[in-house]
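Of the protein chains in this complex, all but one are displayed in their positions.
Up next is subunit A:
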Amino acid sequence: MDLSRFTAQHPPPAPPPCTRLRWRNSALHSSAIENHTEIQGKSLTVTRTSGEQFAELIKTPRADNAVLHGPRCPAVRGTLCLTGHHLIFSSRRKEGGEELWLLHANIDCVEKRFVGSLGTIVIKCKDLRIIQLDIPGMEECLNIASSIEALSTLDSITLMYPFFYRPMFEVVEDGWRSYLPEQEFELLSSVTDEWRLSCANKDFSVCPTYPPVVIIPKCIDDEALRKVAVFRYGGRFPVLSYYHKKNGMVMMRSSQPLTGTNGRRCKEDEKLINATLRPGKRGYIIDTRSLNVAQQARAKGGGFEQEVYYPQWRRIHKCIERFNILQESLIKLVEACNDQSHNMDRWLSKLEASNWLTHIKEILTAACLAAQCIDREGASVLVHGSDGTDSTLQVTSLAQIILDPRCRTIRGFEALVVREWLQAGHPFQLRCAQSAYSNTKQKWEAPVFLLFLDCVWQILRQFPCSFEFNEQFLIMLFEHAYASQFGTFLGNNENERSKLKLTQKTMSLWSWVNRSEELARFKNPLFEANSLVIWPSVAPQSLQLWEGVFLRWNRPSKFLDEAQEEVLNIINYNRELQAKVNALRRQLAELETDDRMQENLTDSTPVRAPWLRGSVDLNENPLLPS
């Protein structure tokens, strides 16, 4: 029985999750490991601190003779072990066998049931996997279930695994410093001088969900900025999101203006966004809410830009759903994917009813619209919804993927995630608290980031040669957004992150990803840098269910993996071949140069085959002086 398919998402000291990565015991030794628990002759590793702080939550730390049923795997008997942050299952097989390491934070929901004294725990994970554990002994089973429940729903962020995780790899580049706004601004100032970095928010007093430094039009001083912040929901004044080098048009993002029912206005706000317009040109405001929703928002003090005060702007309403509607959609979709009844009509009708692909289509359509305004219409764009932290970011980040070739590289995409999601204040902690299986449905939980990744995957599928990264890279980001040993996705905004001192106390995801060993797994062999704008099709026929995420645990991937490998083989073989041909050409050229020199030197000697020089034993050659 092969446990490898269960294998670890999160072995504590070893690097992070990947579906098909196999961890061997021997690979887990590290200086950070101090406790070794002997289980059936195998040493399991437990991180130092976990035992102390979580001891009271772990009533039964281990259970022998447990049986693990995983997706697409035969049942395996072995030992279950609970640590502060992991559920570890180790089979009885020979030394060096493989284990399941499951991060508690990855657990979305725990269900238990009993048949006699045999208890069964069903664990549903945020990465959508479902595993089942049979545990003999009712008490043990109840203890373990309640421990898992408690450990997977820790209240305090500082008890989360990233604060305990010690990397085993050498940190070559500190990911926390990889994508600083100052660097972004430097890139920008090489092409335009119309923008400036403002530190008005350095203590997060102007906008608690913005980073300390933001890019705004040069002509707006910090005083004006503070006034604009008061006029925008949550203080989220318009900031630069993207500068289109090709024509100098820009995309800005903000939250809704607080016009209320009496139509308040703010001259500074008008001045700020007008500063981005070229003389005589119009701009577009893309409101991600339907007109109806936007109008209703006025009753609560929100609203939208009115034509009278923004005559140079045309407002377009798009309808991108938010919050629980999205979460419901995810729950329905995952339920449809896990339905094993063999009925086609039921599958299609459930897929349709989930509305997931409808959301994908709407988000992509809005992003295309924004990109079109900038690239085709030559107009600047302001994007906002109500809060400016969800649908707004989906639109601005996808528009950049369409427009900017840099965002389709690995580093460029990471920079995009940092800039448009993390620094822009997408509340990851709230949105990704639970995934598709959770019973506690909270209004703020929503797969906003997963939808974004899905949209990126749709574009990647339509432009398979234009992205430096592959599907696995996107899946990896999905996993880490929901549960991770890295601190990158902790907290809801930069303000919270700085209070948590994440940069000192946790490791950045990018420190790990950007090592060449890891990057190799995430590179798309078909990538050929392409500087064009890429327009995806949003026709229903062009959009597909993202199987790599939603069917990942429900169908074998062996044959598809083999195809990926084959693609890699073909391309690598050609590369090697090309390198070889180049090397041969060089050698030939060198030899020919040598020959000419030789000929010049010995112009009276009989001609010899030039390619022989240096290869035939010189002593045998009577024509050359010995």
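A few comments on the model shown:
Heads up, the rule we're going with is that contacts are C-beta pairs under 8 Å (C-beta built on N, C-alpha and C of every residue); 3 or more make two chains touch, one makes a residue touch a chain; residues count from 1.
Here is the rule we use: contacts and distances are computed from a predicted model.
The UniProt record for the undisplayed chain lists the protein name "Myotubularin related protein 8", from the options "SERTA domain-containing protein", "GATOR2 complex protein WDR24", "Transporter" or "Myotubularin related protein 8". Counting the whole complex, the residues of subunit A in touch with the unshown chain are 337, 340, 342-349, 351-352, 355, 357-358, 360-361, 461-466, 526, 534-537, 539-545, 547, 551, 554-556, 559-560, 562-563, 566-567, 569-571, 573-574, 576-578, 580-581, 584-585, 587-588, 591, 607-612, 615-616.
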